[in-house]
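Partial view: only certain chains, each at its native spot in the assembly.
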């Protein structure tokens, strides 16, 4: 079990060479792989061993796999600001790798809250929502107040000063009064997707 | 929507009188209510206005409602130690109030990890698992390594010293390498149940 | 200058006797006084020396003064939940003591956000708004998104767990993306009122 | 409403290209824009799309707008030291963009406190004061003790050691005993100006 994640590499603290070798081993064994936190240097090393590998620079992910039939269930990814994009894209790539077709609604935070309310139909379509936000991190609360599906809150390290590298958003999300929210680590787009995949698994039982 | 939670009162920072009055209002309007963080004094005030109200002292909850047909979906609550019980029971009472029949596996942490492995069949039956642990808080990681259903991690303030009132368990859970974990606030049994209910809602879609 | 505040006593770390003696001295010199953080014991001591003194138990304030003509300017106090009331009332008593007639909108946080939107006319009437909230502390952000007048954010220590005695709400408010917010200390209803009074002073220039 | 801020871009976590494109869109729609946290690279990208854009390197702001008639109300910006200048200048540029003519008194902290007292007439002219300080952050307290107008306290990350990137100054300002102080995030010159603008709005009601 946990087959989706056996083929995933977390590259951040690995050398490009190590990462490429693990990717190759996974690719040979499973015919597919996904790597997260992949720098340009990491990707160059991967590319040499797996020419068919692709790179999403903004998401910092590299992957190589055959798309299959989409799995049932509708995940939605919402971000508060432009700067939260890399984290949201890491989640999106992970969901795609697992066979889902995620909906997205980017830049819908405080400044763009009208876009959130304008998109209420989209939002209500979701089976699970990943809400990504930095700074004060209020987005997941607002979203969870609008829907009854589960909301996965991802604090980002975007901000400055008393934001303390994402601590402020993290605490906000953990203290949310709106019911139905589960929190993952700061900047953990992959972890949010993994939780969403677990949840969507209920549709296939 | 969110109808389960419109009838829930968080008593902790309210006077007994306030709490009882809100309970009464909810009870009159909806024919049911649930109150959490209910001290003995709170309950005495509630009892005067709603004689049929019951009290679970360990869970610190009071409620009054008609049990209906059980809803589909199997939540499981696991605790690491005896001391995590109040938090687990708060979650259990909330799940029951929402119409579910939670399974439980208490005292299955480090000391009793053999009980965890011995209960693998029970664990695999769950659609969603609430894993409650204090101190080092490693339980949710271990559980999430055994199943593919979503795991809701609840850190408790049980411990002492460098535990810093639950901070240690909270950080452990947020940093877990095992995929499929969502974290709620320290000691937040109600929030864990609310997230579980959101997730189980997928079964009724 | 600062004449409003020369007659204010902060009783929290003073003995009842000390507090009563300072109150008496101020009352003799200025014909009026206000004391904040006044316990029942403090008030009993004050009452003995100044029989005309009144006590607002919930606000923990005691005062004795002649109401004059109301000063120009409309402060509004909004709270997220019932538990934030003591802090809001400390602010209200201070504003009244300074000669203002504060509007109030209590219990308008996440759970009651519809009440916030329903009260938009009231909110737009305000010259300055004091927004009081604990837990995740998102209220001031939401309010500041609806108005262009200044918003004074007061985090409260209401909450538990990763709330860390108000730290979570404090950080949320400091990191708010909504422009026009100034933050005061946790639970500092008096300080919020003092800032509001400074701001309303512009109406009298 | 909030029309001053719809035309403001926070560039810090955006790529130069994103920033330039948003600036262009705002400039086309409103005929004006202001960007904060603008690095040299950001500005180069902006300059290509909006040749008339100017750059204040010290303030890290870029803007393009037509100066109108000055709006009523006198904001004053005071800094404790030379190193707080960038934050003060971000506030100044924002105030100018909003149509105000800010007074300034730089380098008036502990070392230059005599300059503060020597400038008492200037200080008393202000309708609202922005006091910017790092290290121990005592300036806003001292200033608030001299005036009855509102004081906006901006902690800066200037310092070292137990300053913890501005935490020390932030805590000092939140704990100030002097009434009439509102605090914004560390290094948040824009936020301080935005609050000042909200306050000065009372003059136009």
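By written order: A, B, C and D. Residues from 1 in each chain.
One rule holds in what follows: contacts are C-beta pairs under 8 Å (C-beta built on N, C-alpha and C of every residue); 3 or more make two chains touch, one makes a residue touch a chain.
Keep in mind it's a predicted model, so treat the numbers as computed, not measured.
Asker: Taking the 4 visible copies as a start, how many copies are in the full assembly?
Answerer: Across the complete structure, the repeated chain appears 8 times.
Methods note: only the chains that are shown with their structure count from here on.
Asker: Just to be sure I understand the contacts, which chains border both chain B and chain A?
Answerer: A chain counts here if it touches both chain A and chain B, which gives C.
Asker: What's the rotation, in steps of 5°, that superposes chain C's Cα atoms on chain D?
Answerer: 180
Asker: Mind checking the centre-to-centre distance between chain B and chain D? Centres are C-alpha means, answer in whole Å.
Answerer: Chain centroid spacing, chain B to chain D, equals 46 Å.
Asker: Spell out, as numbers or ranges, the residues of chain A touching 2 or more other chains.
Answerer: Residues 81, 161-163, 174-175 of chain A touch two or more partner chains.
Asker: Chain contact topology under the given definition, line, ring, star, complete or other?
Answerer: Topology of touching chains reads as other, fitting no named class.
Asker: Just spell out which pairs of chains touch, all of them.
Answerer: Touch list across chains, by label: A-B, A-C, A-D, B-C, C-D.
Asker: Give the list of chain A residues in touch with chain C in this complex.
Answerer: Listed in rising order, the residues are 80-81, 109-111, 113, 135-138, 141-142, 145, 159, 161-164, 167-169, 171-178.
Asker: Under the stated contact criterion, what part of chain A meets chain D in this complex?
Answerer: Counting only chain A, the residues touching chain D are 81-83, 134, 158, 160-163.
Asker: Within the complex, which stretch of chain D touches chain A?
Answerer: Touch residues, chain D against chain A: 12-14, 18, 155, 157, 165-167, 170, 185-188.
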